[in-house]
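So the structure is just underneath, and the comments pick up after that.
With one protein chain held back, the other chains of the complex are shown just where they sit.
And now, subunit A:
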Amino acid sequence: MSFPLLTATAALPAVGAILTAAVPATRRTAAKWLALAVSLGTLVLAALVAIRFEPGGDRYQLTESHAWIKDFGVRYELGVDGIGVALIALTALLIPFIILAGWHDADSLAVSDSGPAAGHAKRWRPTQGFFALILMVEAMVILSFEATDVFLFYILFEAMLIPMYFLIGGFGDRAHAGTDENAAAQRSYAAVKFLLYNLVGGLIMLAAVIGLYVVAGNFSLTEIAEARASGQLEMATNTERLLFLGFFFAFAVKAPLWPLHTWLPNAMGEATAPVAVLITAVVDKVGTFAMLRFCLQLFPEASKWATPAIIVLALISIVYGALLAVGQRDIKRLIAYASISHFGFIIMGIFAMTSQGQSGATLYMVNHGLSTAALMLVAGFLISRRGSRLIADYGGVQKVAPVLAGTFLVGGLATLSLPGLAPFVSEFLVLVGTFARYPVAGIIATFGIVLAALYTLVLYQRTMTGPVKPEVRAMPDLRVRELVVVGPLIALLLFLGVYPKPLTEIVEPAVRHTMSDVQQKDPKPEVEAAK
């Protein structure tokens, strides 16, 4: 038996989380370094996964399979395709930056030598908890990208809500207008909203998971997909549609798709910037990933049946998210609405059912992760300096902190998909792929790009240019730690913008498999050749 690389990639951060949580209360810095080391180790393992993965090989590689719960027909089955590899790499790459960016986020909670909790200061270890929770989320997200057993995936999909929930509710953004009590109330509201939305989605999926078991008799993705393809497993049309809707609902909440998106602005607004990145760049990708892997593979007919409705919802997400982003006064909520718009693009690309659309969507998942991380983390640095999330409180920052303003601009330009930066490639592919099948949808979606330019540039103009506001005057520029966070992200955005080939090579075979699952061919093969 070979070394279980996939398990190790998820197990390392899980073990790291437990160790980090066990660091004594007074050794906060040690906990931080430990978490960072663990996340870097995970990155190495993820790189190994990417190296060992052969794009031209089997569909699922590095597979592992062990008996787990026989009574439920559940096995511990792992395997990655190209999409999984890309997303594991994204996750493993972002976590060290998230940890670095959040280096001091939990410190203010730890220093409570006065107040009612003073006597318990020794046992209260928020810093350790913060980093342990981040690592726990990483472990669960990575394992969910690897799971090829529906039940195992479901368990992770649900279980990752719990650490996420504590991250949002327990370590909210300190930069809040209003009183502390008010802030605490809003934070806990955001956390509860996040949890309830996702839990309801997950429970509806649970009903569908049980239904799938009753129909198929086991949970193995590969076995069910094979049985379906060979015609051994027939599903009644209505059964398939209901099961599809059960799965899709959960993923659409997570993704999030309009009209199930309303938890995201609250959660991202109230969470600290690194946690907001964790939500939108990492955890939400599980939703779109699952649409590709589970919805399309398990229920190809129902997917085709639902496509028109989903495309419409995705279009609404794109335009509505962008319009609301234009109107935001709060920087983090603005980025949240921009993300909703971007998730609309991803979902549209997936359900356009063309290979450009789906490769574009997969690239989009990675690029959106990188660009949002860059923009949001710099925004977080900005907010931590001034102590306010309101756009109106800033002005003229570029004269005081030019590096900060510059990186903010690059992040923003990536978000609006400027050619030369990575997101452009993916957005272009999604639009081309959509246009080939649904020309009208392609045209409407293009307005999303125009609006993206509007909200990004207006945000930059209002905060960075113009006369220097007195409160901003003493603002320090980016520190070394912060540069270490932003620099590599921007370099990656540039690199993948110019040379996306390493990514597309890994992704494309997987997309071909998915396309054949739904028995779809590209409507215009010549577009394929032109690319």
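Convention: a residue touches a chain if its C-beta (ideal position, glycine included) is under 8 Å from a C-beta of that chain, and two chains touch if they have at least 3 such contacts; residues count from 1.
Here is the rule we use: contacts and distances are computed from a predicted model.
> Of the options "Acetyl-CoA C-acetyltransferase", "Sugar ABC transporter substrate-binding protein", "NADH-quinone oxidoreductase subunit N" or "TonB-dependent receptor-like protein", which is the UniProt protein name for the chain that has been left out of view?
According to UniProt, the chain not displayed is called "NADH-quinone oxidoreductase subunit N".
> Going by the contact rule already stated, which one of A:18, A:196, A:309 or A:450 would touch the omitted chain in the full complex?
Missing-chain contact among the listed residues: A:196.
> Consider the whole complex, including the chain that is not shown, and state which of A:204, A:316, A:409 or A:458 touches that chain.
A:204
> For the chain that's not shown, point to the residue among A:8, A:37 or A:184 touching it.
A:184
> Among A:33, A:68 or A:447, which one touches the chain that has been omitted from the display?
Candidates A:33, A:68 or A:447; residue touching the omitted chain: A:68.
> Provide the residue numbers of subunit A that touch the chain removed from this figure.
67-72, 116-117, 120, 123-125, 154-156, 158-159, 161-162, 165-166, 169-170, 181, 184, 187-188, 191-192, 195-196, 199-200, 203-204, 206-207, 210-211, 213-214
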